[in-house]
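Just below is one structure, and these are the notes that go with it.
In this view, the complex is presented without one of its protein chains, the others remaining in place.
Should a chain be cited, it is by its letter among A, B and C, assigned in written order, with residues numbered from 1 in that chain.
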Amino acid sequence: MKYGFALFGAGRIGQIHARNLAAHADAQLLHVVDLSAEAAQRLAGATGAKVSETHVALADPAVHAILIASSTDTHAELIQAGARAGKAIFCEKPLDLDIARAQHSLAVAAQAKVLLALGFNRRHDPAFRRLRREIAAGRVGAVEVVSITSRDPSPPPPTYVARSGGLFRDMMIHDLDMARWLLGEEPTTVYARGSALVDPAIGAAGDIDTAVVVLETASGRLCQITNSRRCAYGYDQRIEVFGSAGLVRADNVPATTVETAGTDGFTRDPALPFFLERYAAAYRHELDEFLQALRGAPAQIATGEDGLRALQLADAAQHSLESRAAVSI
Amino acid sequence: MKYGFALFGAGRIGQIHARNLAAHADAQLLHVVDLSAEAAQRLAGATGAKVSETHVALADPAVHAILIASSTDTHAELIQAGARAGKAIFCEKPLDLDIARAQHSLAVAAQAKVLLALGFNRRHDPAFRRLRREIAAGRVGAVEVVSITSRDPSPPPPTYVARSGGLFRDMMIHDLDMARWLLGEEPTTVYARGSALVDPAIGAAGDIDTAVVVLETASGRLCQITNSRRCAYGYDQRIEVFGSAGLVRADNVPATTVETAGTDGFTRDPALPFFLERYAAAYRHELDEFLQALRGAPAQIATGEDGLRALQLADAAQHSLESRAAVSI
Amino acid sequence: MKYGFALFGAGRIGQIHARNLAAHADAQLLHVVDLSAEAAQRLAGATGAKVSETHVALADPAVHAILIASSTDTHAELIQAGARAGKAIFCEKPLDLDIARAQHSLAVAAQAKVLLALGFNRRHDPAFRRLRREIAAGRVGAVEVVSITSRDPSPPPPTYVARSGGLFRDMMIHDLDMARWLLGEEPTTVYARGSALVDPAIGAAGDIDTAVVVLETASGRLCQITNSRRCAYGYDQRIEVFGSAGLVRADNVPATTVETAGTDGFTRDPALPFFLERYAAAYRHELDEFLQALRGAPAQIATGEDGLRALQLADAAQHSLESRAAVSI
Partner (left out) sequence: MKYGFALFGAGRIGQIHARNLAAHADAQLLHVVDLSAEAAQRLAGATGAKVSETHVALADPAVHAILIASSTDTHAELIQAGARAGKAIFCEKPLDLDIARAQHSLAVAAQAKVLLALGFNRRHDPAFRRLRREIAAGRVGAVEVVSITSRDPSPPPPTYVARSGGLFRDMMIHDLDMARWLLGEEPTTVYARGSALVDPAIGAAGDIDTAVVVLETASGRLCQITNSRRCAYGYDQRIEVFGSAGLVRADNVPATTVETAGTDGFTRDPALPFFLERYAAAYRHELDEFLQALRGAPAQIATGEDGLRALQLADAAQHSLESRAAVSI
């Protein structure tokens, strides 16, 4: 059976999802909705969907699920409208920048008894999935310390920063989700430090572009996360999980395994440039899992609850940054 | 414009090409031809093509190109028939096991003035393409020694071996093409040693499963190639090019970058299992280049002539093995 | 000219220094002093020195320098006695567990105008020295984040823990010195979290065996340090320095470069077992630098002041751990 989809948002991430839906044997992209008629038309044309308005897409009984990839400030409304229309929902992170609104969205979805999945793409990266399987298989013994390195290749434009909710809610939220997913316990304390070292405009906008965060769980497991909005050698995405019996880690992915050697030494490729390349497989697996969930089969999806927890951690980090104190959850 | 294709052969490699044709914006798979009606039907069904007989496919004016992925003994006849029908031709390696028949096929294609491309997939592997670009850019200076390691994960069944033409024509022919492609000069001498160390049945069939070959060019450049029909750690596909200014090499590709560490040390993934995985991107790029050539644009394709040269080197290696002497080309 | 030395402490680290002194062209080990007559005798015998009591060694005009490798609680007294005797002083870390006593030792040495060097061996590790040179050469641009991973192979005995001053003063003090040395600025804020996950006896003794610390400097540079008292894969000693133009890092050192490959993948050696192996070269270079300083030549030595600063950071980390709050320096 093919599941019908309506896609909200025809931007960079919307396009990834649209192409993956179009190529998937069990999915059919029916509607594309975007404020920009041109963007919507281009994407609909390329994928065999039609351009629709929100109410039309939500009213279509052939639509089983909506995929929300529009700007963050539209997420809550679309989740709630989708839920009321009885559609399953896949929403890009974050749920919202406001905890209360996010909680309300979850409540509406719960009441409507619809599936609500959150787009934490890294959970579907083949390397990070392997980390989790190795942990589950006992390869590192009891988890003690998780270290996450996450650096974007270059800072977003100031206009984006202004609406982003800040580094913790916009960028580190992915790492905070990874931390929860790999620690095996909920963090109970958050401490964050950050600086605007990359771009003074980011600092002027009241945000940071470089950060270090420490999480602690009830049993004393620890996690350290470092973020930067700039990275000369590509999209730096590494995780190490240290435990009583050893270590498991995922390194960056290079474009090729080519290495040159000369008088200066041995040089290999930088990390893949950014998320479109690094997480191409993750986006496909993410869709597979969501379709599994639609079929009612066991599936590895991040839930709305996961989205809320990560947002709470991001809020706590922001609070810690501002108060210069550790924050309890 | 979409180019229409007829595919001959619905086996393992035919399926790769069929899927790539079906997914390509500029290609359309129209006919699938196979001795097994069931195999043809399954593949045609999955790709929106129809099952046809050879003469029907060749007579279809909507077919611009034929893709030959059937058994080696059918290649010559299909190339010649395709050429006479005025179709462009993409033929899997080898052209034929017999030099004279291969030469005749080339002559027929030349007379018909049709494009004849040979499926040396490794030329399209992103890592090996980088090797060649680095050499062209002068990164290693003058090329002096090329070292090629190529090991299959496990030996083919004895029935395959019997019809394969032997390790040199069946397996090493890829490496011989790589050698020509990277040395920048034609080999003039071939020396080969080989043994049946993996499977006694291969030795009983008069073939070898382990080999080392040395090539020399007129100016004294050297190449060493080693092959095995068995490899515990995956599909071992590595190339090193050494020159006056240094080295450039391509290592194996692992499934993930995950590494575990314990008392025994640090362990990372084996090489990708076999050619379907390792050369997935190469098969796609190969089709891109063939479509470029169809459009009359500059394209990186291996020609029928390349197929013939590699076959001559394989023949020379076989002759060297049997005579225990170096063979001049 | 040969510089005469008196060594205090014939334990594990005293033995390293004694052997390096004995092998050095410009040094001569004259006296070995230890509470254990047997240990002193064995080491003196092996190195051509004589067993002495403290006052004898300090009164010997042939002694230019004393090397203090005895237990921490003797450091202050020996520094002060050495300084009063006009000897140059090389003291193993830490200066003392008590800031006031450490400060007093520094004051006595300053008044006596004697050289006081501190044994932060990692500053002399060839890899870490390269890190600093690369930073100085601008290879990473402006330093933004320093990440230090430091894990001992196995926890010390409870008796040692009890007298150690705790993980921060005993173990992390090395990393805190590395942080100062590489950040290029003094840390102004310290936050520490820690747990007893390795050995309950360590927790029962009021100490921790697993820790994460965050440092921040005035200009907003950040440092994260993680420590564990247990590591399955050897002595884990890694540093990464991230800056505006890239990264420079030092990985662990394996015993050999041997790698095996089989169905499970590729396995290489664990890290060298512990500091005797990993820092063998560092101890030799450290002595070279101290002799340079004795000659009055420019030398890369850690000073008493460096020892005091690291101790202050360790104290702040301990205070942070206990108060669950960030601590300003």
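The criterion applied here is as follows: a residue touches a chain if its C-beta (ideal position, glycine included) is under 8 Å from a C-beta of that chain, and two chains touch if they have at least 3 such contacts.
None of the values given here were measured: they were computed from a predicted structure.
When the whole complex is considered, the residue among C:34, C:96 or C:134 that touches the unshown chain is C:134.
Not every partner is drawn; the one left out touches subunit A at residues 232-233, 254, 261-270.
In the full complex, subunit C makes contact with the omitted chain through residues 23, 126-127, 130-131, 134, 139-140, 245-253, 255-263. Although one chain is hidden here, its contacts on subunit B can still be listed: residues 141-142, 144-145, 147, 149, 151, 189, 191, 193-198, 210-212, 214, 216, 219-224, 226, 228, 230, 232-233, 236, 242, 244-247, 324-326.
Here is the rule we go by: only the chains that are shown with their structure count from here on.
A summary of chain positions shows that the Cα centroid lying nearest the centre of all protein Cα atoms is that of chain A.
Of all the chains, the one whose CA centre sits at the greatest distance from that of subunit C is B.
The distance from the centre of subunit A to the centre of subunit C, with each centre set as the mean of the Cα atoms, comes to 41 Å. Subunit B and subunit C, compared by their mean Cα positions, are separated by 58 Å. Among all residues of subunit C, those that touch two or more other chains are 232-233.
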